[in-house]
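Here the structure comes first, spelled out in structure tokens, and everything after it is commentary.
Only a single protein chain was left out; the remaining protein chains are all shown in position.
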Amino acid sequence: MINEEKEMLERFQQYVDGENKVEPKDWMPEAYRKTLIRQISQHAHSEVVGMLPEANWITRAPSLRRKITLLAKVQDEAGHGLYLYSAVETLGVKREKTIEDLLSGKAKYSSIFNYPTLTWADIGAIGWLVDGAAIANQVMLCRTSYGPYARAMVRICKEESFHQRQGYEIMMTLAFGTPEQKAMAQDALNRWWWPSLMMFGPSDDNSPNSALSMKWKIKRKSNDELRQEFIDKTVPQAEYLGLTIPDPHLKWNEERGHYDFGPIEWEEFYNVISGNGPCNKQRLDARRKAHEEGRWVREAAAAFARKRAMEMQEA
Amino acid sequence: MINEEKEMLERFQQYVDGENKVEPKDWMPEAYRKTLIRQISQHAHSEVVGMLPEANWITRAPSLRRKITLLAKVQDEAGHGLYLYSAVETLGVKREKTIEDLLSGKAKYSSIFNYPTLTWADIGAIGWLVDGAAIANQVMLCRTSYGPYARAMVRICKEESFHQRQGYEIMMTLAFGTPEQKAMAQDALNRWWWPSLMMFGPSDDNSPNSALSMKWKIKRKSNDELRQEFIDKTVPQAEYLGLTIPDPHLKWNEERGHYDFGPIEWEEFYNVISGNGPCNKQRLDARRKAHEEGRWVREAAAAFARKRAMEMQEA
Amino acid sequence: MKKNIHTQGADHRLIYTLRLADTALILGQRLSEWCGHGPELELDIALSNIALDQLGHARMLYQYAARQLGPDVTEDDLAFFRDTSSFHNLLITELPNGHWGDTLARQFLFDTYNYYLYSALCKSTDDDIRAIAQKAIKEITYHAQWSAEWVIRLGDGTEESHQKIQKSLDDLWMWTGEFFMADDVDMNMADIGAGVNPETLKSAWESKVNEILSLATLTVPQANWFQKGGKQGRHTEYLGYILAEMQHLPRMYPDAKW
Partner (left out) sequence: MKKNIHTQGADHRLIYTLRLADTALILGQRLSEWCGHGPELELDIALSNIALDQLGHARMLYQYAARQLGPDVTEDDLAFFRDTSSFHNLLITELPNGHWGDTLARQFLFDTYNYYLYSALCKSTDDDIRAIAQKAIKEITYHAQWSAEWVIRLGDGTEESHQKIQKSLDDLWMWTGEFFMADDVDMNMADIGAGVNPETLKSAWESKVNEILSLATLTVPQANWFQKGGKQGRHTEYLGYILAEMQHLPRMYPDAKW
């Protein structure tokens, strides 16, 4: 490494250590930029792919109020996708390119969206658990070192908390409803609990990129810390609902001041990530179909805009 | 007309008058052939297009027994379509060509299938009324002068009577069921009654082709005769069900020994025939889609058959 | 235990309210099928917005209809416990979404009609209908602008988009006649100033549609026959499937609250 670059790297580190925000036009290490592009893209893709399992219940929501709330929620996720694709653009990658990487299978998105939503209770469980896990991560990211990302997160976090409360409220309605509704809620918790814990990513000793992300203050807490926080917060909520978390090892540890929990089946996690989840193909196919079938619309809009721009110029 | 042809025409008429069947290889007047091609094709198309309104309820039939019976019935109609396309082929027109005429909109099919099936009771009403009207016509056609058509009709009539009984049985179950079921049955009768009467075609004074068809014994009863027969048979069946036929003019005429009935709205009839019915576009689109999307399958089967035939030859 | 609500022989005010409500609900339901599948995120969001507005209007109208029926009936009973023959929406709202151009063309034809309808309903002598119309008209005005702009964009975009949207308009045209067909319910509600005689909306609708299609370099379709029946409860074959999907869950657990 030539000296100049080393120096810039040190200056960058000091800048970040001083809790300053990095802005698009600032110099940044190439690895910092790449890490951010990968992470924010993944986050954007997760919002967009994450629309699908929930949209699956809009037409079947059991009341008009729930239908409207769910549609508005999924629409918010589209909005989050937009903010985040814009944040990626500040790092020099066009939205079109970012989306291509998703559709080609090159880019990843949160593995949790490769599980199916099988009953209405899944809409509650996703709000409560999946959004809950996302928020734990996002609250941390509100203080991430990259300015546009941090600002997008502040906006997103506000809406996500709202979604999470809605999800928990669905769970309450079910858990305190008829026995059939309560069984539906328990079944959803059974299916979503472990995938939610996996959302925080591999344990710290298997997470090679984490150290650098922490050093550059992209992340501020480790995967395991965030996971523990989430569990500690969620267990009492499940207890309040009268539902059982599907982990026989789950137990309050007085000494640690945290809940102990059972081992996570990482084999499944890596399998789902690598494309073998129940819905990977279905989700990507749906996004590809939307993209392909929307091409003529996007092209028409672009052609129309060009025509009008030319008319303006001529006038 | 040259004398020879005139003579053959006379001989043909005597042959037909003697209640002999015309067979494919016999000489026949061109107008006879054309009338038959048109009529049998229309009949074939009606069987095939007629599958659609009933197939619309297979996945939603209210019991397993009804589901199976309905599926078997619609399958029978496909079979009838096959016999009839074969009968057309004996007149020198290939099935592919006959189907093209349907898909291009050149050929017609029974207008009744351009009405939608809106409730389960419509499946009963179609069996009872539409199949009932079809049978009145088909029983007559079992004695039509063209041999292959007459033989196809004998076979078809047997199955149609079975279908009609099934339809009436559905109506009985509904009419003697809950008040909601009875209302559903009445609603179906209200919607299907008049279109069923129109199935017999225009009144005799507006049916220019009828005379020749009667002379050649293609038909043996006039549209109005058949319609009256159908009404006379159906009214007591409706009475047994406790349902009201939606015709305020309907009344037994002691003197005629027939039911009098109200005027038919021929404007609607001609409108629906000419393409403006509620489902004309939907029905033809469905057939076109099936045909287009099935092309590669038919081509593959043909290519495979050719390959195997060549292999046989070479061996 | 829930019972089905039937509207055969119901009074004119209730039928009229349900026509408005059902039209809004079924269109909202159809549009919501697009959510997550739009041509791009901005359009996904825009169409979801219209769906949300329609569903919002449906709720207000069902609440009013439920009040007419008495204290035991809720908005959800009306949405989830009626069969097709007691639904009174316009047929055009129940047609399948088709491709984006089909959806957009339907939206433009409907929004333009809906704009003139709700503008008139803002002067209804029925306090509830008037209040609802006055709340809804701002949103509906925006819908009509948005869909008109998109018709222009697609009509005057590429050759492909021009052909596609023209075909969509041609296919949909026979479903627009129902906007303007008056029956006793309409006439009685118009007579007491509570509703609108739909025939009076026709010429404004036609001029606006002509104006926009002309800007879009598109041809106004012709038809000499229009489909009808939705308002009276006689629907297309599509509505049964919409209701099966929409109502399955509440009907599966009729004792549950959600």
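As written, the chain order gives the labels A, B and C, with residue 1 at the start of each chain.
Assume contacts are C-beta pairs under 8 Å (C-beta built on N, C-alpha and C of every residue); 3 or more make two chains touch, one makes a residue touch a chain.
What you are looking at is a predicted structure, and each value in this text was computed from that prediction instead of being measured.
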- Note on the structure: Contact partners of the omitted chain among those displayed are A, B, C
- Residue of B:51, B:134 or B:198 in touch with the missing chain, whole complex considered: B:51
- Of B:59, B:206 or B:253, which one is in contact with the hidden chain? B:59
- Item | Full-complex contact with the absent chain, from B:12, B:120, B:216 or B:259 | B:120
- Note on the structure: chain A residues touching the chain left out here are 53, 56, 60, 116-119, 180, 183-184, 187, 191, 271, 276, 278-279, 281-282
- Chain not shown, touching residues in chain C: 1, 4, 83, 240-241, 243-245, 247-249, 251-253
- Where the unshown chain meets chain B, residue by residue: 48, 51-52, 55, 58-68, 71-72, 74-75, 78-79, 81-82, 85, 120, 173, 177-178, 180-181, 286, 289-290, 293-301, 303-304, 307
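Following the convention adopted for this analysis, only the chains that are shown with their structure count from here on.
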- Query: Which chains are in contact with both chain A and chain B?
  - Reply: C
- Message: So, comparing each chain's Cα centre against the centre of all protein Cα atoms, which one is closest?
- Response: C
- Message: Using mean CA coordinates as chain centres, what's the gap between chain A and chain C in Å?
- Response: 35
- Note on the structure: By the touch definition above, chain C meets two or more other chains at residues none
- Residue ranges of chain A touching at least 2 other chains are none
